[in-house]
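One protein chain is absent from this view; the other protein chains keep their places.
Entry: subunit A
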Amino acid sequence: MKQDLMRRLTAARPEHLDPVGAVDPAVRESELGTAMRRDEEAGRATEAPRRRRLPGTRPAWATALVAGATAAATVVALAIGTEPGDGTRPAGPGGQGGPGGESGILLAAASTVEKTPITSGAYWYVAKRTTQLHKVPGKDYTLRRSHVHRVWVAAGTTKRWSELVDTGARPATPADREAWRADGAPRSWRLTGPMTPRTETLLYKGGGVIQRDVPDGKGNIVPLVEISPAEVSTLPVKPSALRTRLLELIDEDYNAPRHELERMVMSAAVDLATELPASPELRAAAYRLMASEPGVRDIGRVTDHEGRAVDAVAIRDRRGGPGERRLFFDPDTGMPIGSESRTGGRPTGFMTYTAMRWTDEPPPFDEDMSRPPPGQGREGGATAPPKGAR
């Protein structure tokens, strides 16, 4: 019966995923050319010197570029040299952490956050609301679509519970609300776009809980760089030693060239600074480490999407794309309170931490569940078990 199920599954493989078959000759030529030419190109590429770049390795941003050195240099100039106009308002001086500089905001936040009293509890609990902005095709308004993601980690273990809730979509601004009303105030929208190659339906009311993971079913939402929560308490609190240790952990986990590993240190440090159960001292060390990594830039005091005054730091896209991520810190406590993704100088989405603390209250569920987001699949949604099924 087991074999039978697997045979049936094999038979159910969609035809286009057949692992045997010819590759389009043009694709083949381009991919082989790209793969084997890269090293040579790297030698020619130029970039403002970075302290930690290893001799002979490609600069981080070049990975994403098939074009030559000239195009690459232009992209970098754009990413570093311009401060695009946007909805957030600079309200105070911020040091310019350019190439080779240090982020004054992160250093200041480190000094503040390390004074936070040490707290404890049975679970480390992080809740965040992520919001993506979607322009409605053919209409004159934009939607804010939100998810709430909650994670519990049992103290000193790798046991992790997580929950993802689709909380629905709303017109993004008062002006968008007017345009939405004029459109007949629809409660669902069909979208297409780069993130949704086909179509996706957004619902005003949202889809409720769409995913729960408990420790036995492994977490569905993987962090970029996996530092187990149990490992966190063993990390050194001196920035240089922390960097060395993070690099070791990444190297164990990843099959990638050295310069890729170097770049991932930043991701690991951001995870540590923003979501993992770091002690105040360790969080401060992660900030200090981040402050001197390449691609970090101070923005200053701005008003975030929740109307809060926050200290913002920009982190350039690791692959040299046009995107960047901005991290927001609470000026009073130095704690991370949100972030924003931007592409081409405009926000594409943002995230707010609604909770980040130790608690004794256990997660309110103990079974896995998973169902497609609303409107996904013609019949797929209707077949999802109603709740808590496995």
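Things to note:
The rule is short, and it goes like this: a contact is a pair of C-beta atoms (placed from the backbone, for glycine too) under 8 Å apart; a residue touches a chain by one contact, two chains touch by 3 or more; residues count from 1.
Note that contacts and distances are computed from a predicted model.
Candidate names were "Sigma-70 family RNA polymerase sigma factor", "Transport permease protein", "Pyruvate dehydrogenase E1 component alpha subunit" or "Extracellular solute-binding protein", and the UniProt protein name of the unshown chain is "Sigma-70 family RNA polymerase sigma factor". Within the whole complex, the absent chain has one touching residue among A:Ser111, A:Ser188, A:Thr244 or A:Thr333, and that is A:Ser188. Among A:Val148, A:Ala179 or A:Leu203, only A:Leu203 touches the chain that is left out of the view.
For subunit A, the residues touching the chain absent from view are 2, 5-6, 8-23, 27-28, 30-32, 34-36, 38-39, 63-64, 130, 147, 187-188, 190, 195-201, 203-205, 211, 213, 217-222, 224, 253-257, 260, 264, 319, 368, 370-385, 389-390.
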